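Here the complex is missing one protein chain, while the rest keep their positions.
Per-chain numbering from 1; labels A, B and C assigned in written order.
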């Protein structure tokens, strides 16, 4: 299968290339980039020198499948063209994530470039939407924060054991901010430093909200606050919600019950694991795993869930490839069974 | 004034020495340490070589004031002896923080060594207890997490604008874990990594709880979850609580109202500042400042407060010296007006 | 092929397990550990949970090949036993690296436990000793610093273009110091900090010296100084030596000539690459590559070579597996073709 990567020159695009280099059933035949067109991929990313590919200005339409790692709006435009040529794809941007187009416009400050494609696209979180992903033309690859947050809360919401009052306090490494220059992600400004950001609203909030509402029987009153952490990769989301009174009253061992519920929910998943000891982001470095630790603050009657991913793998490129595998009928973990690198 | 430091060989004790070296009204005349006794302080901490002091096994009783940076239980014992010689002091351990001795025993796994001294000790958070600190014999220097958390929530609780349903998600640099060896704070294990810890309860919870309850008219249902961050110094506490319905209904501009309330609360403070842009821990590095940014998640009706300190200064040694200044009638900022080091 | 790993509970042993998990021609059938015996490997290293192996106290002698990641002396003892059962192996400790037993004793403060095995062992740097490695019983896996340093200097020494006055200034991430507790590798002590160490002599010096002398026609007067850098993985060795006067006199474009010489020397190597832009350690993270940039300080007439590896892969576990592949007649890159993870 011939695969193309649109905008390989960002971190997500480069990570798709890195992982696909070991996927035995696909061959990368075209990589595009704007500034980098004409250069060898290895000139920009020496770790990809082995691929020995030239960056094209445009997508070669002979590919069978395409990943778009363009910024939003530009990404939908590019995929529109590909899809019209009969090529399936995964959109790593936000363009097809938000199902309500008004919400999309409100948060992304642009009219959706191709509303007509919404119907053939699916929110690409396999753990929740696997069967629809199988048949879609475009999988809308979830954001990094939403992946960790939604997977951390899905079992509890689906089981109806929590009140719809949810707080997600998320912490991310700096690579999530991409490769564009900004003083905020300058080394000397980030190192030995933590900060909260997006205090007036972050674009991943409506995306998380959409999926939590779907999982729950009612609207979830969500607060989402992201933080920038001095490390390159990794997201840890700490999720809090009050357990329902009747669940507390009728459950003898809350911690065990919650853990059992979570383990059952993800029992068939290859990448999402419920673990018995509190996880660290480093246990996911370079792997497509999401590791989840649910527990209960007994005194306060609150569910606490800690969820960890590598933001560039399960939070971007790895999940994109997982979606491709599903869309193309390949084993879901093809090319994705690398263990985390530790320490 | 002659000052002694008991257990100068930990990070908090060494930081007391560093800051006091520039305090014009005191002279450090005795520093003690267990393992280091007999060595020059500069052999253990080269940055303190200029002080040119020998580490004693025991406190020289001729000091006028003492800081104890011993572990809990041992600290109370040492202070008992000093106080019986008429020396005032600041306890940097947890021994005199928890006013309820059963709670102390429950969380610290030991009977309190000198309950008779509880009455002459005060919880040493100047912003809340300044007048009592003036006259106490022992100031119980608050924990690092409690300092950031309580200062972040005090104005809202005192004003009664939030429901007593509080979540504190706190992030700390590694120096808070001290100098004792542990695989958990080994460089290769912490670097490029975040984790939550204390998921079954952290000792700073009852301390925060005690002060929040005091500030509020009712019991505050608190969840406190700390996280270990790959940096040396700094604590950022993100605090969440629902605003009361009537406050929301009767307030036209919630964000501004909350900010004004916070600014008013701390208007006379030298070290605790309410700021207009989201703060970073690095803006406090090496300084005794606590910087606080209160805002509102309008959609969710929740107060969000971000509070930052240097855990070894306002969260330990600096606040200890602030307490000494108050107890001894010196200007509260003597020796403490160093600006943060940035970047 | 059944493989055992002795002392899987250190970083090098765990890394052998991680890499072998994707090696298609071998199966790990036994992992041993001292403190961890009886536990599941995933309890100690969660990133290895998938392997689902129990740690044994002793090696199961039914393996076909063994890696020993024990400390020196203990490692030789363990391998002696294995070899006597007809098992080949790679020793990741220093025991079989130093060919002169007096030098070994001098630097490692112990008599060599099994001098009789020296003859059947080979210094396991494939780029220099591939043909002997093929037929040995024990490959002495090179140290991390020696790997980067020797590969950085070999082409120049073999070609005889430099004077035998060599300085290697090497910088290493902290994982090279292992998992044992020590204040020196405590997070708060290493972060935001650089230091030189081993100023009175480092054990990797005689190892580097041995190989440089072999490559050169005369004794190389070597100074080797290692530095500890605030990062987890990676070694960068900066190597300096005066170019011979006649080489300078007879060469029109020194930089190009040196680069061509280096490229030719490594032209058939799968893992050691001579690159055209100065390399970074991060370009090797998680991969078995050694990337080398040779150039000339024209004004000073000196060769400068920068050489980078991942200390736990090409500097330990990866090279150990490369040696196994050679010893067992498998393709040299089996299980080792993972690209570096960037950023």
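Going forward, contacts are C-beta pairs under 8 Å (C-beta built on N, C-alpha and C of every residue); 3 or more make two chains touch, one makes a residue touch a chain.
This is a predicted model, so every value here is computed, not measured.
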| item | value |
| --- | --- |
| Selected residue (touches chain absent from view) among B:226, B:286 or B:301 | B:286 |
| Options C:231, C:317 or C:339, residue touching the unrepresented chain | C:231 |
| Among C:138, C:306 or C:320, residue touching the chain not depicted | C:306 |
| In subunit A, positions touching the absent partner | 11, 173-175, 179, 181-183, 185-192, 230-232 |
| In subunit C, positions touching the absent partner | 165, 167, 169, 171, 173, 188-189, 191-197, 199-201, 221-223, 225, 227, 229-234, 236, 238, 240, 242, 278-282, 285, 293, 295, 297, 299-302, 304, 306, 308, 343 |
| Hidden partner chain, residues of subunit B it touches | 11, 14, 18, 21-22, 45-50, 175, 191-192, 232-233, 273, 275, 277, 279-280, 283, 285-287, 291, 337-343 |
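Here is the rule we go by: only the chains that are shown with their structure count from here on.
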| item | value |
| --- | --- |
| Copy-to-copy rotation for subunit A and subunit C - C-alpha atoms, rounded to a multiple of 5° | 180 |
| Central chain (by mean CA position) | A |
| Remotest chain, subunit C as reference, centres from CA atoms | B |
| Interface composition of copies subunit B and subunit C: same or different, split at half | same |
| Euclidean distance of C-alpha centroids - subunit A vs subunit C, Å | 36 |
| Whole-Å separation of chain centres (CA-atom averages), subunit B against subunit C | 46 |
| In subunit C, residues with contacts to at least two other chains | 11, 175, 191-192, 232 |
